[in-house]
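Handing you this structure, nothing more for now.
Omission of a single protein chain aside, the complex is shown with its protein chains in their original locations.
== chain A ==
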Amino acid sequence: MSAAAGRSRFVARALRQRGMLVWSGIVLLIALASVCAPLLTDFDPNVGVFGDSMAAPSAEHWLGADRYGRDVLTRVLYGGQVALLAAVEAVAIALALGVPLGLVAGYVSGWFDKIVMRVVDGVMSVPFLVLAIAVIAAIGPGLANAMAVVGVVYAMSVLRLVRGEVLSAKEELYVDGLKVSGVSGPKILFGHILRNIAPPVIVQATLMFATAIVAEATLSYLGLGVPQPTASWGSMLSDAQHTIRENFFFVIPPGVAIFLTVLGVNQIGEGLRDLFSREIAVGRLGLNVVHPAPRGQGEPVVEPGEPDRPVALEVEGLSVSFPHQDAGRVTVVRDVSLRLHRGEVLCLVGESGSGKSVTAMSMLGLVSHPGTVTAASIRIGDDEISGLDFAGMRSIRGNRVGVVFQDPLGSLNPTFTVGNQMREAITAHRDVSRAEADRIAVELFERVGIPRAAERLADYPFQFSGGMAQRVMIAMALSCDPDVLVADEPTTALDVTVQQQVLDLLVSLRDERGMAVLLITHDLGVVAEVADSVAVMYAGQLVETGPVSEVFTRPRHPYTQGLLDSVPRNELATGPLASIPGVVPQPADWPDGCHFADRCPFAVDACGGEPVPLVLLPDRTRGVRCVRSGELDLPGLGDHGPGTEPVREHADSHVEAGRP
């Protein structure tokens, strides 16, 4: 992205934030009115007309007159001058002091930095109003003094911010290998820093401006700011308090003036902050209902497994879409249908960005918020689970479907013991005592191969190695004896030596319990080893499915062939595919025709234009989405037949340390 393009995007985003524009207008109006106060009103803000004392709002005194007969509107306008001037003073001092000191402290480090930071700690350990009062006590009241103190206090937080930024910039440049030496060193550094530092400092200065207005009002309210009878919003509130029993109204004009100004400036600051960074909304927690889609209109369901076994999981016409800035909505998973029998392992394969994880998560309502999931049907055994609410889904999750995630250490809660987390998984679905739950947990730990199972229940996740943590996750997923185990890249985050053990464990558990396993992976070695059938996904669609032996030896889709070509070098796991240059395009850029067309070596004109349907091969065990699948003669895996010779390099050592 060029700098100019970046800037224009920034301006466009700023314009889209209507709230910020409105507030900027209001603040500007208040500032203008204050500055032009002498032009707007003929009254003297500090000298009243005795006869007008406590006058109600009228044509002459729009907001009435206070107990000294002074026009309230006039005083509010002049008070604005005081407030703005005070805030400007404080912020200017804060920046003038904080920015250079922060730059130097961060740049030279060493003893200078140490001393400066001590001073900062000292100043910041005294509540700011207390400090202001102590200093004012010594140097005497007066607004200029008071705001200078406020400015110095603010300078401390600016200093911290700038210093932190310099330190991280130094780090970054060092990491980037940029030479920070000689004459150009500081130049590069400061150029880099100033670019990075401007946004947070601008935001901070804006927010400080708002608090400085409150500080001025507070000090003047306490009689430590402007001397009487000078008009200030704070001293007006103090006056209004004296007459609150006779007429409450006088509290309102200065109060609202402070409130609006501070709110406005805060909103501008927040708006600026949002421009620089965006927070993601999570939405209603924990359930993304699967909306019903019409049945029977989707694509055919391929039956790669043994049809006489009972069906454990069946998905029909599953689609997931997300709102998109430019394209309205984009569909990231389109019309996926799968069937999985008891005791089978089905592997969902594809590069990252193919939509394989989203597919699995969406079935359980675990897709993040703005996503919309639709499906004609999702069945676990004989039970339809699409359209279930949170309570209905609870009886499925962890109970009939267990899930194992990619990163075991991140997926376990770091603040609770694994025993605690095991126990709650068990008691969520079974009415058992604590002791009984512990016994079940120990049994499961032993089954998945965690040494000293009973002791280790009291340990926290960080006390486990990756492999052991994944065994904990597996034990947890199995705790209620599910019909289906969904494993999302269960070995990707693990050491190569451990991957094999975890895979073996999954397969033996499948054999023992007869559950169905939906394994999501990008590692074709894993597929070759454990899968009964395979579903290859590309850019949100299934492109080929079937029994693994047939798909690997006689692929019908060029993408499958590309994946197979990459196997000997295990490229799918390590980086870009040499056999298929390019990457999976962004969902918004997917064409109507074949999604793979721009990377396909066999692409012809017919591949574009119309959507390509998934076609069942005559025996119904295989499906393929390619207009040329009939004419292409793809070689498959060649010498590396599945099941004959392990594709991945196996570690000789099967020993894993129990503790790090």
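Assume contacts are C-beta pairs under 8 Å (C-beta built on N, C-alpha and C of every residue); 3 or more make two chains touch, one makes a residue touch a chain; residues count from 1.
Heads up, the rule we're going with is that contacts and distances are computed from a predicted model.
Colleague: Which one, "Protein arginine kinase activator", "Cell division protein FtsX", "Sarcosine oxidase subunit delta family protein" or "ABC transporter permease", is the UniProt name for the chain you do not see?
Modeller: For the chain missing from the view, the UniProt record says "ABC transporter permease".
Colleague: Going by the contact rule already stated, which one of A:M20, A:L143, A:V201 or A:V262 would touch the omitted chain in the full complex?
Modeller: For the chain that is not drawn, the touching residue is A:V262.
Colleague: Which candidate, A:P100, A:P127 or A:P227, sits in contact with the chain we can't see?
Modeller: Looking across A:P100, A:P127 or A:P227, the contact with the absent chain belongs to A:P127.
Colleague: Which positions on chain A touch the chain that was left off?
Modeller: Chain A touches the missing chain through residues 121-122, 125-131, 133-141, 210, 214, 217-218, 221-224, 237, 240-241, 244-245, 248, 251, 255, 258-259, 262-263, 266-267, 270, 279-286, 361, 364, 366, 368-369, 390, 393-399, 402-403, 405, 407, 410-417, 424-425, 428-429, 460, 462-463, 473, 476.
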